[in-house]
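The complex appears here minus one protein chain, its other protein chains still in place.
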Amino acid sequence: MFYTDGKLQYPVRVEKPNPIFARALQQAIGGVEGEIRVMMQYLFQGWGSRGPKKYRDMLINTGTEEIGHIEMLATAVALNLEGAPLSLQEDVANDGVAGAILGGMNLRHILSTGLAATPENANGVPFNASHVYASGNITADMVANVTAEATGRALAVRLYGMTDDPGMRDMLSFLIARDTMHQQQWLAVIEELGGWEKALPIPNSFPQEQEANRFSYAYFGHRTDKQVPAGRWTTGPSYDGNGKFEPMISEPLGQEPVLAPPRPDSGAQTEQVKGGPATPQAANDPTMGGSPNVA
Amino acid sequence: MFYTDGKLQYPVRVEKPNPIFARALQQAIGGVEGEIRVMMQYLFQGWGSRGPKKYRDMLINTGTEEIGHIEMLATAVALNLEGAPLSLQEDVANDGVAGAILGGMNLRHILSTGLAATPENANGVPFNASHVYASGNITADMVANVTAEATGRALAVRLYGMTDDPGMRDMLSFLIARDTMHQQQWLAVIEELGGWEKALPIPNSFPQEQEANRFSYAYFGHRTDKQVPAGRWTTGPSYDGNGKFEPMISEPLGQEPVLAPPRPDSGAQTEQVKGGPATPQAANDPTMGGSPNVA
Amino acid sequence: MFYTDGKLQYPVRVEKPNPIFARALQQAIGGVEGEIRVMMQYLFQGWGSRGPKKYRDMLINTGTEEIGHIEMLATAVALNLEGAPLSLQEDVANDGVAGAILGGMNLRHILSTGLAATPENANGVPFNASHVYASGNITADMVANVTAEATGRALAVRLYGMTDDPGMRDMLSFLIARDTMHQQQWLAVIEELGGWEKALPIPNSFPQEQEANRFSYAYFGHRTDKQVPAGRWTTGPSYDGNGKFEPMISEPLGQEPVLAPPRPDSGAQTEQVKGGPATPQAANDPTMGGSPNVA
Amino acid sequence: MFYTDGKLQYPVRVEKPNPIFARALQQAIGGVEGEIRVMMQYLFQGWGSRGPKKYRDMLINTGTEEIGHIEMLATAVALNLEGAPLSLQEDVANDGVAGAILGGMNLRHILSTGLAATPENANGVPFNASHVYASGNITADMVANVTAEATGRALAVRLYGMTDDPGMRDMLSFLIARDTMHQQQWLAVIEELGGWEKALPIPNSFPQEQEANRFSYAYFGHRTDKQVPAGRWTTGPSYDGNGKFEPMISEPLGQEPVLAPPRPDSGAQTEQVKGGPATPQAANDPTMGGSPNVA
Amino acid sequence: MFYTDGKLQYPVRVEKPNPIFARALQQAIGGVEGEIRVMMQYLFQGWGSRGPKKYRDMLINTGTEEIGHIEMLATAVALNLEGAPLSLQEDVANDGVAGAILGGMNLRHILSTGLAATPENANGVPFNASHVYASGNITADMVANVTAEATGRALAVRLYGMTDDPGMRDMLSFLIARDTMHQQQWLAVIEELGGWEKALPIPNSFPQEQEANRFSYAYFGHRTDKQVPAGRWTTGPSYDGNGKFEPMISEPLGQEPVLAPPRPDSGAQTEQVKGGPATPQAANDPTMGGSPNVA
Partner (left out) sequence: MFYTDGKLQYPVRVEKPNPIFARALQQAIGGVEGEIRVMMQYLFQGWGSRGPKKYRDMLINTGTEEIGHIEMLATAVALNLEGAPLSLQEDVANDGVAGAILGGMNLRHILSTGLAATPENANGVPFNASHVYASGNITADMVANVTAEATGRALAVRLYGMTDDPGMRDMLSFLIARDTMHQQQWLAVIEELGGWEKALPIPNSFPQEQEANRFSYAYFGHRTDKQVPAGRWTTGPSYDGNGKFEPMISEPLGQEPVLAPPRPDSGAQTEQVKGGPATPQAANDPTMGGSPNVA
């Protein structure tokens, strides 16, 4: 259950409102690197958490922090929209030289909300929960969370660079610091559970002898020149202690796939149905509906 | 530029076709944990790669491998659909006791494709490129890639457990092995670039003195009982060598946000416009349009 | 800023776990009638609230309650999934007679989350913030909120009817009661702002003399038989006190639209460009690229 | 079944074409406040209407009107695009001072349609039928329809304010008038069915003694300062005549949720499986995989 | 402007309601092969039509027909849902042997609409206007329309095969006939505009000497075995009369792409910035941050 105190976690202030920057800030609200995403991700991970309870508590606790980050950013968007042009006439009047503001705005900031934030990204695309990870595997989730905070911090850093408003930079310096911490935090869970060696391969509960081990530590080359891009991934021990990296030219181990011909009543064309079996042999046999390749 | 040989990377065979399993396999094609995603992710990361070229090569090379994984899975879906019921009558006739097959199918496997795969997940939701990460930050991307392979391997392991078809298990044992390798591979890049200590915080190119350092290694407690879930994340050195973890009760550092009243011509209700300023003071002042809280 | 205590707002208990009911419950989490929607809607309305501050407080307060409803439902989904089949073999073994469970499940409950909730609806479609209303007009928002709670209560009532599990019915009886209150609550705001008469037409800040008043209280008939479906909407005073309802046969007041021909360099076919002007006159003139209608 | 006469319901004319305004108008076509939405909503409500037939007729009749509104707006978009720049060179040549037009356009107006409307909103996001309400409950639907027309009229009013083109303002004055009527119309249905008192709580067919009545008229406070935002919603009779509003501090009535540990074969990490039961007791017990909170 | 008469274009009757078939029918309403799509496509093509007016009229006329097809199918869905189970108990009681109906249903048919149609496909995915073609090029649009009617007829044929209900088969026999006509109709426009030879390549208004003619009639081989799949596309005259088909092995004409290194302030990792130029030469030079390929 949740509570609020109506105050902001950190001060949000805007000295020179800028409606284009309001649009940019939306990426931190509803973008794939944004705060709605992490809020949802940490809370759903927590609510579905199975195993030691402390992780549930920690996840929900941090998920709760993130709700307040959305609140800060929504406030920042609204403040950057104070004074934005509401009409094409006003736009030209205000800013006849440096270019139209209105054309660069998220027009829904005028048309749909009356100068307030939306749950969308910087291009006005609504938040979509398809990109929320809560896998039921705690290590996979922790890596997903580092991803979220790494891309989130990259985003915050870019927003910081985009503006020179002191209020906005102050707010972003706080969000950047929190992203620093959260990257650390998820890595700390991996350490606590035994570290990378014990964690890998994720999930580590699957008996590794059932996988096709021959290919478990091979970097496959798919280049036509048979060169394999080399690096730490082609040499040295694997991080789970179970193998050694090696380069391997990938070659087809399977055959050309053959599907049954379509059934007569399945909505295919008649020519497909009676076109002969789709075998590799048939393909080069003109009497079977095939025709020779051009060498 | 890309080439094919028309063969499968690894054999795909199905002994007992099962249309429900065909639906499940779709998650590995078009789901958030699936192969279309990694193909797109690695290729877009490679195509936009800035900095040392070897990473570009490695990414595109592995992205190329993933196209073949989609091919294997699409073949597996089609083979599991051989013999699927095309009609409600056929469905009942075939399987009067153990329950209807058709009700559990992705109906588009009958209606839209004539018994073949779709670029969708296990619930029939089309693949959506919103969840493709190519951040321009190589370490953030590597973590995103470990996420993809960790959730991908969890998915493959669950599919393996869902079936007892020897052909399907053989195919999945290969995909599981490749996911093992790919988890390793992305971690190897991080090692090669200097390891976690050097990589953190991501992006490491932002001058850390510009962030609000006081909060950079603090685990914030947002519980009303002032308890802070404890763990490695509340004690010990940070992984970038720059700080020490500590627990901290989160308290509001900002005030209640105040937005300007709506402009008269902005589509708000008149009562909002003339309702008095939205200050915290006004809120409890009935003469300002506010009304007292109930204590 | 937000806080939690890790407890549920109301007890959630499941006596007979049912994975199909878990799928149904997802509609109350991620569906258009669900709790993610209202949480987002009330919070974004509050965060963007302009005008008297008390409404902001009230909205954020109730938005905070809704986060806890998602938590209850996510818990209910996880509890209904306890014991769900993880494999096709297990499914048939458990339930050889009454029909396959697994086919009716949200397969992502197995494949993506390891038996926990997702931010999706009952068909497995991810939550999508396109259907969040925060219009900047307080009355429009209140009506949107009644909509949310009316459809939400209809959903909860249908879920109540779908199950006979005493624990689930108890939880739903609470959510239904809250929906009852929330419908009332949003109507109370409309009363407080002066009631429907004063509120209409929404937005009431637009000078009504600028609208085409002749059509402001007319119910238009679009039936070919010139019958107009009659009711309170065709007779009696309007609810804003400004007019009287009347039936009116809708007739075209505008002409056939005419667009300029495509520019030669705009990607159209040459025949379009040189096909003659798209005037109504030209349309029946074969020499202008037209051809006569068949009477 | 449907018919057309090829004419516009109301004249559409544009004196000074403006491609940015064309983008803005798209919100009224494909936005959440737009005409595709209401057309779909009223028609699907009508087609699925159960109970007295007159409502079906009225809904389909008005849904039919809305198709013509899309037609008017699509025409307005095309007319606003006449003369739009097709190239970056043309753009700069035409408008070297006041700023680039092309950057502010929906680029699909050039690239995808050759200067015509799309079924998208003002940000170029395609219409998505997830936000169409047809609930099978007539009162819920009527409230949804008032929402649609209230947000629709707010949008039309904002578009009216954005332009000073006399033709566009004339067209919008008509659409605004129709939105006025349609708000009234849906309220008239509620009156006809007995008015709000009888309608509430929606659905009114559920036996209210089965809901947790203690909470049916309580406004819950979720603020940490135990203040409850006061208003009509905390005092006075409820609108259904069944209760009295009261403020109530929300306190957790449920316990901390406990899920079973993950099954060994469910794709979790081994450490989760063997991490001990996830009981609240265990959480503070280091021997059970938990660790003490930091007080 | 549009009109209705409240009647169905063709009788819709269901003898044995089947809720699974109701789900299947949704594909014909909201699927990519469905009627919402063609209605939108023909109307938007008509509304944006530039050039000879008769095509506008014809398109809007047929678009108007399609609205009535949605109406028929929505009615068919509702009738197939009469008597559907509303609860899990009812489901088991009705159908203890042949398998659960409810698990195979679109649960929104119960939960969201009270037994009526939704604007969704057979998997419950909402209609999405991203797949509406109105290109501004009449021939491209006609081909898109043949696609719509070809896939639409395939769908209708598959639905026909899926049921043995005489009423449903009768309705589908009508829709199949209309799809037959509509395929013809769009081809007739191409003939009228001069036929395929004149129409190709689409758009035919672009001066073909500006394209890289050497590659305009070559079928490219991308197989590693240098075999080129042969057929009419590798030999004989082209359909526009401008060339001759030939097979051609595709070879890279471009070089390896080189992007500038990331800017120091762009959110990349420091190692990318200082990693040396991303030239092909550098890639194999360890002193430049590269490392040799494994041959």
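Here the chain labels run A, B, C, D and E in written order, and each chain numbers its own residues starting at 1.
One rule holds in what follows: contacts are C-beta pairs under 8 Å (C-beta built on N, C-alpha and C of every residue); 3 or more make two chains touch, one makes a residue touch a chain.
Nothing here was measured: the structure is a model prediction, and the numbers come from that model.
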Neighbouring shown chains of the undisplayed chain, as defined at the top: A, B, C, D, E
Given E:Q45, E:T62 or E:T118, the one touching the chain that is not displayed: E:T62
Residue, one of B:L115, B:M142 or B:L172, that touches the chain absent here: B:L115
Contact set of subunit A toward the excluded chain (per top definition): 18, 20-21, 23-24, 27, 31-33, 97-101, 103-105, 121-125, 151, 154-155, 158-159, 161-164, 222-225, 250, 252, 254, 256-262, 264-273, 275-276, 278-280, 282-283, 288-291, 293
Those residues of subunit D which, in the complete complex, touch the missing chain: 1-6, 47-54, 56-57, 86-89, 92, 95-100, 102-104, 106-108, 110-112, 114, 120, 123-126, 135-139, 193-194, 198-199, 202-206
Subunit E residues touching the omitted chain (full complex): 3, 5-12, 32-33, 54, 57-58, 61-62, 64-65, 71-72, 75, 78-79, 82, 86, 114-116, 125, 128, 130-131, 133, 135-137, 139-140, 143-144, 146-147, 149-151, 153-154, 157, 160, 170, 173-174, 176-181, 183-185, 187-189, 191-192, 196, 200-203, 206, 208, 210-224, 228-233, 236, 238-240, 245, 250, 252-257, 259-260, 262-263, 265-268
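Rule of thumb we're sticking to: only the chains that are shown with their structure count from here on.
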Joint neighbours of subunit D and subunit B, given as chain labels: A, C, E
Residue list for subunit B, restricted to those that touch at least two other chains: 3, 5-6, 32-33, 54, 57, 86, 97-100, 103-104, 114, 123-125, 135-137, 139, 151, 154-155, 157-158, 161, 202-203, 206, 221-224, 228-231, 250, 252, 254, 257, 259-260, 262, 265-268, 291, 293
